[in-house]
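Mind having a look at this structure? Questions to follow.
What you see is the complex with one protein chain gone and the rest in place.
Up next, chain A:
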Amino acid sequence: MQHTVHQLADTIRAAAENNTPLLIRSGGTKDFYGNGPLNPFNTVSPVNPVSPPGILDARAYAGIVDYEPTELVVTARSGTRLADLETELRKQGQMLAFEPPHFGPDATLGGCVASGLSGPSRASAGAVRDFVLGLRMLDGKGDDLSFGGQVMKNVAGYDVSRLMTGSMGTLGLLLEVSLKVLPLPATALTLRFQMSEAEAIKKMNLWGGRSLPVSATCFYEGELTVRLSGAVPAVRAARAILGGEEIIEGRTFWESLREQTHAFFQQGKPLWRLSIKSTIPPLLLPGKQLIEWGGALRWLVADTNAGADTEAVQIAVRKAAQDAGGHATLFRSYGLHTPIFHPLAPAMMNITQRLKEKFDPDRIFNLGRMYPGI
């Protein structure tokens, strides 16, 4: 395995020397996410999917390095298939509590951490970054670096592990990641309520402020769906307090949200992700919305009728998210030509550029996938 690391480091060093860009891509399940040539919706310069140039693929570097269930820590190589990792955890009655979306069978741990995406449990359990304890990576010089560790508490050095999480491969190639894992809940059930959007947002926040085992929420088309998970007595007690109607296909429903196979996500139109303050009342934007994360995540499939002013829609969406204390991402662009990620304030962009410069001085990794030059 060390041989594979040397090969990857050699590739990086050669690319740095020759100033040739590298695209970090393993399973390719998140190609659609971000700017640049990997995005299949990017009709300007799509990459040849069969033999794309300069692809750095970590799948040869796969497997679990260390897993101690009673330490609640797993360390695995970044090329490990996410599904394989989750299977191993399940055998020990444990899980990745942030419920990462796979978006395809080939999703890898590296892609999961690099994209920083979390699933339906995010509001209650935390995000990927909350579970990353440490990692090993190759920077833009091909140096083999480790940060953080395999323990829950560690404040030695800056938190580079979490900086790498969600950085879309623009700072380096992940080699290994140590994650905190948690026990699977003893039980789970899903409840459904009929109500208006405004009422649902209020309820989600009200319940979020009480000591209840609410592990996921969703509002769509007049229905609020709530998942309870945890110890049997806790779920039973909460069920009695909340009321509602229990639905049996709960697991399938939450999976369809996580994997975006739910009909809402399958409309073939640009999909916006608005991450905002949870208590913000219904956002008045043209199109259909689906709400998750206790009100803190609003998905929008914007109207793209012929003649619709896409530029105006884009400006309105960004402004609505910003006014609501958050930001908007064009999660799936479907050909809409606008930057994917929310623009950064100049002072933040300045720091971002300097960090990119430090980690990747020759600017070879995933250039432009987050922002121009980043």
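Quick note on the criterion: a residue touches a chain if its C-beta (ideal position, glycine included) is under 8 Å from a C-beta of that chain, and two chains touch if they have at least 3 such contacts; residues count from 1.
Everything below uses one rule, namely that contacts and distances are computed from a predicted model.
A.B. asks: Between "Glycolate oxidase", "NitT/TauT family transport system permease protein", "Stage V sporulation protein AE" or "Spore germination protein KC", which matches the UniProt record of the unshown chain?
C.D. replies: So, among "Glycolate oxidase", "NitT/TauT family transport system permease protein", "Stage V sporulation protein AE" or "Spore germination protein KC", the name matching the hidden chain's UniProt entry is "Glycolate oxidase".
A.B. asks: In the whole complex, not just what's shown, which of A:Tyr61, A:Phe103 or A:Phe147 touches the removed chain?
C.D. replies: Looking across A:Tyr61, A:Phe103 or A:Phe147, the contact with the absent chain belongs to A:Phe147.
A.B. asks: Looking at the full complex, which residue from A:His6, A:Lys91 or A:Arg210 touches the chain that isn't shown here?
C.D. replies: That would be A:Arg210, which touches the missing chain.
A.B. asks: Tell me which residue among A:Ala156, A:Ile248 or A:Leu284 touches the hidden chain in the full complex.
C.D. replies: A:Ala156
A.B. asks: Pick from A:Thr190, A:Thr304 or A:Thr329: which residue touches the chain that isn't shown?
C.D. replies: A:Thr329
A.B. asks: In the whole complex, what residues of chain A lie against the chain that is missing from view?
C.D. replies: Counting only chain A, the missing chain is touched by 68-73, 93, 116, 122-123, 126-127, 129-130, 139, 143-147, 149-160, 162-163, 165-167, 171, 182-184, 186, 205-206, 208-213, 230-234, 236-238, 275-279, 293, 296-297, 324-327, 329, 341-345, 347-349, 351-352, 354-355, 357-359, 370-371.
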